[in-house]
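Okay, here's the structure, questions in a sec.
One chain of protein is taken out of this complex; the other chains stay put.
Naming follows writing order (A and B), and every chain is counted from residue 1.
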Amino acid sequence: MFDEKLTAHMAELSKLSFTPEELTSMTKDMTDIIALMDTVCDFDPEVKPYALSAVDYEDLRADEHSGSYPAERILENAKNVKNDSFVVPKVV
Amino acid sequence: MRYQPVMGLEIHCELLTDSKVFCSCQNEFGGSENTRVCPRCSGMPGTLPLLNKGAVKLAAKAGFATNCTVHNYSAFDRKNYFYPDLPKAYQITQFESPICTDGYIDVVGGKRIRINRIHIEEDAGKLVHDDYEGISLADYNRCGVPLIEIVTEPDFRTVEEVQDFVVQIAQRMQYSGVCDARMEQGSLRVDVNISLMPYGSDEFGTRAEIKNLNSVKSIGRAIEYEIQRQSEILDNGGEVVQETRRYNENHDDTKALRSKEEAHDYRYFPEPDIPPVLFTDEEIEEIRKEMPELPHKRFERYTEEYKIPAEDAKLIIAQKAFSDFYDEAVSAVPEYKMISNLMLGEVSHQLNETGMSIDEVRFSPADVAKTAEMAAKGVISKGSAKDMIVIMFEKGGAPEDIAKENGFIMDNDTSGLDDIIDGVLAAQADVVEKYKNGNEKLFGFIMGQVIKAAGKGANPALIKEALTAKLK
Partner (left out) sequence: MNLIDLRSKLDNKEIGAVELTQDYLKKIKERDAVINSYITVCEEEAIKMAEKAQAAIDAGEAKPLTGIPVSVKDNICTEGIRTTCASRMLEDFVPIYDATAVARLKAENFVMLGKTNMDEFAMGGSSQTSYFGGPKNPYNVSCVTGGSSGGAAASVAAGLCAAALGSDTGGSVRQPSAFCGVTGLKPTYGTVSRWGLIAFASSLDQIGVVANSAADTGYVLNSICGYDENDATTSKKPQGGYTSMTGGDISKLRIGVPKEFFEGTDEEVKNAVMKAAEFYRALGCEIIECSLPSLKYAVAAYYLISSAEAASNLSRFDGIKYGYRSGLGEDYNELIKNSRREGFGKEVKHRIMLGNYALCSGYYDAYYNNARRIRTQIRNEYASIFEKCDVILTPTAPTTAYEIGCQENDPVKMYTADICTVTVNIAGLPAISTTCGYDSKGMPIGMSLTGKAFDEKTIIAVCDRFERDFDRRECVL
């Protein structure tokens, strides 16, 4: 059952912030959505979960370096740059 | 109350590949900010990881170096968490199906430490904190540097076991070419999980994880501090909190880290962009065959076959390049002890003095072997052998030439020696008198005077023999 506490926890994991009204409306939406998702819960546990088919070790990328990008290209879409680095506000 | 400490280790090793683990940027330490970065390792939208074959190979070698099973099938997962040094907001790692499992290493006291797993993962970038402006600057050069994480079972009970294990891992990784294992540079990083329980109990207490340990010494000090801290909590009836703590070398203490604890749910799931890797038995076997002799095997060879004292053998194997040098020298001339003495003596002394490493010196293992051989055969004296090493450090050159040019070749022709001895005995008549009256210590002085008079090439053994005869 989705309640506002769970929504708030999911919002924290998702790094999304909501106003109290949005939280209420999101909780309602999530309740409806999860009700639809619940159809999977009783599925046969004997079936093996799908995994991507494997590739052979031989086919992996050879270990050879090639050129990187110039720093200014890497940084050109960032809104805040200093000393050729991305500016991050203090991590609390 | 005294408690039984219980410890387990998580060791991260940066792999010695040419390129990063999921892109072709160069894998190298340092560099100016964001210059070894591409759209892939900076996590730009639309990019996909490309697994480096070399990283998989080195991870398998790490497994062989630690008696692990290397698996035919291994797969990658995403570990999701937000941190500004992690541009994709997930770390690609191996969770469900790691490449190696179930290994072990024997440590001091013959105790076997079990290794749970070794998995491949990517390193994160670096944050430089600007306290004045209250910001951090993110540099992604280290993003995507290939790592393995070696995870042990909680089998350690003493600091010595932990330290021995770390030293052995560092050496084995270095020998296998997996990692240069420089703790001070962070290419090998050790996290210690530690908990206490009453002696006799078999129920583990709550553990704390200690990070930021950059030397074997700090590992010891951090563990001692943590045992003290947790003991005090338990003695006072408190509870140890499960948390990550950071060791501070300057204060010699550990402090709890605040960040990212509140949302400690990594939401692992299979990485959809990287197909699992399939190793055939033949491929695994081929990699196994490439494994060099490991340090503990070399130690056995040195002590058992070469009869080198254990302490000396330990010193030789500590650095692979040094040990390789020794091996090459003894394969040229099997003067095990003489070469060991020269290398641990004057060679090590000169390396320390000059700050050079063994692969930077001007002479070859064969040169050291030749020098040892000359000393062993009595062509030069042992003292001259040391002098020759010094000269080889300074100028290089063939040992035979150096010996000739510097008059180190001992003169085994005793003709004329009688005259020299007679001269000295006459000049030092009073000393000789005292010697003959029972002051035997003076033999050395007289001997020295004869050698001085005879010159550099004099053979001390022959002089001693002749002098002893004369003084009878």
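Everything that follows uses one rule, which is that a residue touches a chain if its C-beta (ideal position, glycine included) is under 8 Å from a C-beta of that chain, and two chains touch if they have at least 3 such contacts.
Fair warning: this is a prediction, and the values are worked out from it, not measured in the lab.
Against the chain not displayed here, chain B makes contact via residues 39, 42-51, 78, 80, 82, 84, 87-90, 136, 138, 265, 267-269, 272-275. Although one chain is not drawn, its touching partners on chain A can still be listed: residues 7, 10-11, 13-18, 26, 29-30, 32-41, 43-45, 47-52, 55, 59, 61, 69, 73-74, 76-80, 86-92.
The rule is short, and it goes like this: only the chains that are shown with their structure count from here on.
Centre-to-centre spacing of chain A and chain B amounts to 40 Å, using the average Cα coordinate of each chain.
Interface residues of chain B facing chain A in the complex, by the touch rule stated above, are 17-20, 24-27, 32-39, 42, 50-57, 73, 75, 82-84, 127-129, 134-140, 258-259, 262-263, 265, 267, 270, 272, 274-280, 283. Remark: chain A residues 12-13, 15, 51-58, 60-66, 68-71, 74-75, 82-92 touch chain B in the complex.
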